[in-house]
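For this view, one protein chain was removed and the others were kept in their places.
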Amino acid sequence: MKKEIIPYTRKVAYYETDQMGIVHHSNYIRWFEEARIDFLSQIGLPYSKMEEEGIMIPVLSAACEYKYAMRFGQRFQITLRIVSFTGVKFRVLYEVNDEDTGKLHATGESGHCFVTNTMIPIRMKKEYPDIYRRLMEYVQPQ
Amino acid sequence: MKKEIIPYTRKVAYYETDQMGIVHHSNYIRWFEEARIDFLSQIGLPYSKMEEEGIMIPVLSAACEYKYAMRFGQRFQITLRIVSFTGVKFRVLYEVNDEDTGKLHATGESGHCFVTNTMIPIRMKKEYPDIYRRLMEYVQPQ
Amino acid sequence: MKKEIIPYTRKVAYYETDQMGIVHHSNYIRWFEEARIDFLSQIGLPYSKMEEEGIMIPVLSAACEYKYAMRFGQRFQITLRIVSFTGVKFRVLYEVNDEDTGKLHATGESGHCFVTNTMIPIRMKKEYPDIYRRLMEYVQPQ
Partner (left out) sequence: MKKEIIPYTRKVAYYETDQMGIVHHSNYIRWFEEARIDFLSQIGLPYSKMEEEGIMIPVLSAACEYKYAMRFGQRFQITLRIVSFTGVKFRVLYEVNDEDTGKLHATGESGHCFVTNTMIPIRMKKEYPDIYRRLMEYVQPQ
């Protein structure tokens, strides 16, 4: 049963700013990871459990478009969407909005694959059919 | 006079790894910044001087493709190329190679613009013709 | 009126781990900052507002004792106590506990002072008596 996903939210930390007075751009890539891990947890696939079972999900690509600078203390929310899943690889889109105003501050995407801890790709449909089905339920092609 | 650029090199720090035993992917975005600032310094446009003059160069977009994981202590070199410069915006491509073997570990790109410290775009050709010409010399379209 | 402070809580992020499989020790220093800013906000002294008024609170010293390693996904809570406030400088103690088990994972401390944005010390009692009194209410000597 597909459940409603709650967007990931938190405030910008002070150490995430740089001397331009705005959030350093590298942090958005970290926020995407926070949101992705929160999403996996919400759909019943906590990442720590997957690593314990020997499933790792390295990042193949990551990208961000910065529309409006974000500032210390600003409360943001990240919504994400899995737009494809081949059974080995999947691709995620992100939106970073101000939680209060809804203003879109950044968009991004990342690509991932399932591998063993020796970095061998895992065909999830065959090896972990439950996880495969769970994730597949949430795929929304663009 | 265009000068030969020395690629940016250093070793992976311990705190740049994560529990997957490899460099956390967000660090490459930071390395691109290190390489970009080093490049600007090499061509006579040190970023700290530009900020003092009121010129800021925020990041409009950043992306990285991860080909082979990198590890603690590994010595890498980053080569970069400015592939376009409109007078306000410019775009940079990056390659991250193992310094010893030359193996390509990652590629990336970033987009930037020149703005005042109140975030107003600067037409560099008109406002800072020397910086404009200097940077233009190093543009190598793809 | 002194109010009850809610301890700062969150989960360990993946990017906060290192290849030892535990939280990198530098992150605790960042967590102390998160907890401190949250505390100031709870007592009605949001740090962003203070910076807007030209009050800055740089760090004079920071220290952490690591008792038990923390891991990805672990939920922690930070309690803090202001143990002294001279009117210019103050000192804070921290405890990092597992939120579920209550186990003490780390303790720490930091020292701070109030300065103008040109780094001149501010005698808070005279210059900002309201902030002075508010903070003084929460001082609990060791």
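We just call them A, B and C in the order they show up, numbering each chain from 1.
Rule of thumb we're sticking to: contacts are C-beta pairs under 8 Å (C-beta built on N, C-alpha and C of every residue); 3 or more make two chains touch, one makes a residue touch a chain.
Here the structure is a predicted model, which is why all the values come from computation and not from measurement.
Trainee: I'm checking contacts with the chain that's been left out. Which of A:Y8, A:W31 or A:F72 qualifies?
Mentor: A:F72
Trainee: Against the chain that's been left off, what residues of subunit A make contact? List them.
Mentor: Against the left-out chain, subunit A lists 14-15, 17-22, 24, 26, 72.
Trainee: Touching the hidden chain in the full complex, which residues of subunit B are there? Just list them.
Mentor: Touch set of subunit B with respect to the missing chain: 10, 13-15, 30, 33-34, 37, 46-48, 71-73.
Trainee: Determine and list the subunit C residues touching the chain excluded from the picture.
Mentor: 19-20, 22, 25-27, 29-30, 33, 51, 56, 58-66, 69, 119
Rule of thumb we're sticking to: only the chains that are shown with their structure count from here on.
Trainee: Same or different interface residues for subunit A and subunit B, judged by whether over half of the residue numbers are used by both?
Mentor: At the contact between subunit A and subunit B, which are copies of one sequence, the residues are largely the same (over half shared).
Trainee: By CA centroids, point me to the most central chain in this structure.
Mentor: Measuring from the global C-alpha mean, the nearest chain centre belongs to A.
Trainee: Could you find the chain whose CA centre sits the greatest distance from that of subunit B?
Mentor: C
Trainee: Where the centres are mean C-alpha positions, what is the separation of subunit B from subunit C, in Å?
Mentor: Going by mean C-alpha positions, subunit B sits 34 Å from subunit C.
Trainee: Centroid of subunit A to centroid of subunit C, CA atoms only: how many Å?
Mentor: Measuring from centre to centre gives 29 Å for this pair.
Trainee: Just the number, please: Cα centre separation of subunit A and subunit B in whole Å.
Mentor: Whole-Å distance between the two chain centres: 25.
Trainee: Hunt down the residues of subunit A that sit against at least two other chains at once, touch-wise.
Mentor: 30, 33
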